[in-house]
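One protein chain omitted, others in place.
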Amino acid sequence: MAATAMDHDGGEVVTPGELLGNSSLLAGLGAYADGRCVRASITGHRRLVPPPPGSTDQRSTVEVVGHKAHGAVPQPGSVVIARVTKVMARMASADIMCVDSKAVKEKFTGMIRQQDVRATEIDKVDMFQSYRPGDIVRALLSLGDARAYYLSTAQNELGVVSAQSITGGTLVPISWTEMQCELTGQIEQRKVAKEATIGILDKR
Amino acid sequence: MAAEAQATATGGLAGEMEVEAYRRLFPLAFLERHLRESVRPDARRPAEARPTTVALAAVSSAHGSALVRLGDTAMLASIKLEVMSPSGEAPDEGSIAVEFHMPPICSPLVRPGRPAEVAPVISKNLEDILMSSGMLNLKELCLISGKASWLAYLDVYCLNADGSLFDAALISAVAAFTHLEIPLVSVGDDGRVFTVGGNEGKAKYELVNREKRKLTITNVPFSLTCALHKDNVLADPTAEEESIIETSVTIVLDSSDQIVSIQKPGGAVTSMTTIKECISLAKDRRRKLREILMDNVEAMEVDQTD
Partner (left out) sequence: MSAAATAGTYSPASSAGEKRRERKEELRRHLAEDADWPRADGRSFHDCRPAFMQTGPTTAASGSAYAEFGKTKVIVSVFGPRESKKAMLYSDTGRLNCNVSYTTFATPIRGQGTDNKEYSAMLHKALEGAVMLHTFPKTTVDVFALVLESGGSDLPIIISCASLALADAGIMMYDLVTSVSVSCFGKNIIIDPTSDEEAWQDGSLMVAYMPARKEITQLTLTGEWSDGKITNAVELCMDACSKLCDILRERLKDASSLAE
């Protein structure tokens, strides 16, 4: 195989199962090792990535860059944007709408447990003083149980990034536990994310 | 390493957010931003319907069929004829049975074994419109008065659901009836009806329906659905627009622009001016749809004479 000639984005298009090379190559994204050869697992352009300088393994990696990868799937460690749907005494449920800033086609159900709301004094967390249905929350995902993904907001950057007050005005963060209504000046309690903005939202 | 990845991921998120993500999180704000510029998310003008195509004779296992595309919405309508004994009240009439299907292939919202809630509503509306518009003369479906007549099973399948399902279903139903070819039949000694094919058969058997091979379709109903949001009238809404906007009006007009039905299922209060605007849009749309259908029927007839 003239593998070295393909070292650019415009590599030939391959489809699942097609041979990409032998075991002198490592299988990267969209590829898999099958005994002594490497095959494609998705449709896309074949691309060769040279080994990082100083690496002990001198083999190049072959990967397939798909024109149409499937929608984002939540993975442990993903940062997600979710909309709170229900708040209960020990947990809040939320619909995951974006995974690593990519919109998901269909929502996934997440759950913020009381102990995952913040990093300190976790036993004193009042769920109703932290989240309200409709809040948009940035959270860190772990796989969770059979029913839902667990979401954690126990970091400064995590928590509410966009919310509306009871009267329907936009809430502006004033501290990491408080937000103020633009219309009425009333203050509401939230677990606020540091930099409680998500880009485009400011320009609304 | 995981912590480092998290930090960069959160940092990147604050800086830029993809348009698709914004569209998903704030659908109403996204739509309103477009409407302020008098343009819709799919680049249409508010009053503009999507490109519409009709293909007759889509499946060969039916007596009449049509595949209709309304933008990305796709409908396959098929008519199968079976013989029935007419009821005592209408001994010289046939009958139609309408069913609208939303199979799981057509939308992420439908799952096997859990039929879509809107499907029976659309079935009922379709049947009502086909019967009340006077498009069909049920007497033409009679074979032998009091003994045998046709029952036309109309099955409409939604193959891809992207909004304005009723409008697309009605176009496909009308097109399938236009395409319907009634088989030549004769009656056996046992009183059962059988089909006669080939020239030899035509000479050998006494035919029941030599003259009645095509239905006379006189008063064709067409519809237009408009989604109503504040002062905006959005003709032929997509699934995304329908999911954001609660209020919609469906106007059905017949060949002489007479109103067959107006439906506004719930939603916000609407002014008469807005309804009138919808009716006027529906009139334009009806003329356009009639042209599209006639072009296809003519093309079909040319094909057959070749």
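Residue numbering begins at 1 within each chain, and the chains themselves are lettered A and B in the order written.
Keep this in mind: a residue touches a chain if its C-beta (ideal position, glycine included) is under 8 Å from a C-beta of that chain, and two chains touch if they have at least 3 such contacts.
Everything numeric in this text was worked out from a predicted model, so none of it was measured.
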Visible chains that the absent chain touches, using the contact criterion stated earlier: A, B
Touch criterion as defined above, residue of B:L76, B:I129 or B:L215 at the omitted chain: B:L76
Contact residue for the chain not shown (choose from B:L31, B:A47, B:C106 or B:L289): B:C106
Residue among B:L151, B:I244 or B:V297 touching the omitted chain: B:L151
Hidden partner chain, residues of chain B it touches: 59-62, 65, 72, 74, 76, 78, 80, 82-85, 99, 101, 103-108, 111-113, 151, 153, 155, 157, 159-162, 183, 185-186, 192-198, 201, 204-205, 239
Missing-partner contacts on chain A, residue numbers: 13, 15-19, 30, 32, 34, 39, 41-44, 66-71, 73, 75, 105-109, 143, 145-147, 149
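Note that only the chains that are shown with their structure count from here on.
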Complex contact set, residues of chain A against chain B: 77-79, 81, 83, 97-98, 100-106, 136, 138, 140, 155, 157-158, 162, 195, 197-201, 204
Interface residues, chain B side, partner chain A - complex: 2, 5-6, 9-10, 12-26, 29, 108
